[in-house]
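Removed from the display is one protein chain of the complex; every other protein chain stays in position.
Up next, subunit A:
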Amino acid sequence: MSAITQAGSPLKKSPLRKLRELTGPRRILIHTLLIGVALIMLYPLLWMLSSSFKPDTEIFTHPGLIPDKVYPQNYSEGWSGSGNSFSLYITNSLIVTIGAVIGNVISCSLAAYAFARFEFRGKKIWFGLMLGTLMLPMQATLIPQYTLFYNLTWINTVLPLIVPKFLAVDAFFIFLMVQFIRSIPRELDQAAMMDGANPFQIYWKIILPLMRPALVTTTIFTFIWTYDDFFSQLVYLQQNNRFTVPLGLTLFLDQTSGSSYGPMFAMATLALLPTLICFLIFQKRLVEGLATSGMKG
C-alpha cells in the first residue's frame, strides 16, 4: 500500500513521455488490439441502451445496435411499471446518497485531521485499527448491526444507511484524506495558531478549504458506492414504498413473463445515468483518486 501512496500523483510527468510514439505496424497492431478490447467492453452497454428503445418483440430478434424504429414507450411503461412510480425510488435513493455524502465528508475529515496533525496516546494503534477495518468483511458485523437497528426500530427507514456514515465507518476516505492533509504545509496551521486560532478553527478555516480536492473525490465515490450499495438497501429497506433505485429494479426480475424486457432495460439504463454522468464529469479525478490510494474494486 505504501508503495502506491508514496508514489504520488499518477499524472506526474512520466519519464516515458520522452520516448517517441510507436510507428509503423506495431502501432497499428496496438491500436487494433486496444480498440477491439474497448469494443468488447463497451458493446454490452450499447446493446442495453439500444434495447431500451426497442419493442419487446425486437430486442432478441434484431440484435443490431440501431433500432428499426425508436420505441420510447419502454421508458414511460417502466417508469410506472413496477408498482410504484420510479420517481419514488429515485427520491429515496437521493435521500440515502445525499445523507451518506454529508456524513462521510464531515466525519471522515474530522478523523483524518486528528490522525494527520496530532500526536496522542496510542495513535499508532488507532491508526492501525482504522486500516484494519478496511479489510474487514462487512458480514462480520452484519447481524449485530441489524439487531441494533431493529431494536432502535430503524428498519424500513434510511437511518441504518445514513447514520453510520456520520460515524466515519468508511475508513477508506479517512485514509485518503490523511494522505491529502499530510501534503498541506504545516506552516499554515502554525501561522494560524500564532494568530490565536484554536484547532477547530484551523480545521474549519484552513484544512477544510485546502482539502477540497479530497472532499470532492470523497463525495463522488461515496455517491456512487452508496447509490449502488444493493446489499445494505436490500437488508434494511423491506417495504416497497421505501425502495431505492436498485431495489426497484429487482422488481422487474419477478415479472418472468418476458413481456417486460423493454421497460426493464429502459429503467436499468436510466439507473446507470447518475454514475455515468459522474464518470463523464469527474473521470480524471476518479482515476487519480483511485491510483493514489487505490482501494475497492
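The rule is simple: a residue touches a chain if its C-beta (ideal position, glycine included) is under 8 Å from a C-beta of that chain, and two chains touch if they have at least 3 such contacts; residues count from 1.
Note that in this section contacts and distances are computed from a predicted model.
Considering only "Sugar ABC transporter permease", "GntR family transcriptional regulator", "Phosphate-binding protein" or "Glycolate oxidase subunit GlcE", the record for the omitted chain gives "Sugar ABC transporter permease", by its UniProt protein name. Among the residues A:100, A:176, A:211 or A:249, only A:249 touches the chain that is left out of the figure.
Residue A:131 is the one among A:131, A:159 or A:208 that touches the chain not shown. In the full complex, the hidden chain is touched by subunit A at residues 1-5, 7, 10, 12, 14-22, 30-31, 33-34, 37-38, 41-45, 47-48, 51, 60-61, 63, 106-107, 110-111, 113-120, 123-124, 126-131, 133, 135-148, 150, 164, 166-169, 174, 178, 182, 185-187, 190-191, 193-194, 199-200, 203, 224-225, 228-231, 234-235, 245-246, 249-250, 252-254, 261, 264-265, 267-269, 271-272, 275-276, 279, 283, 286-287, 290-292, 294-297.
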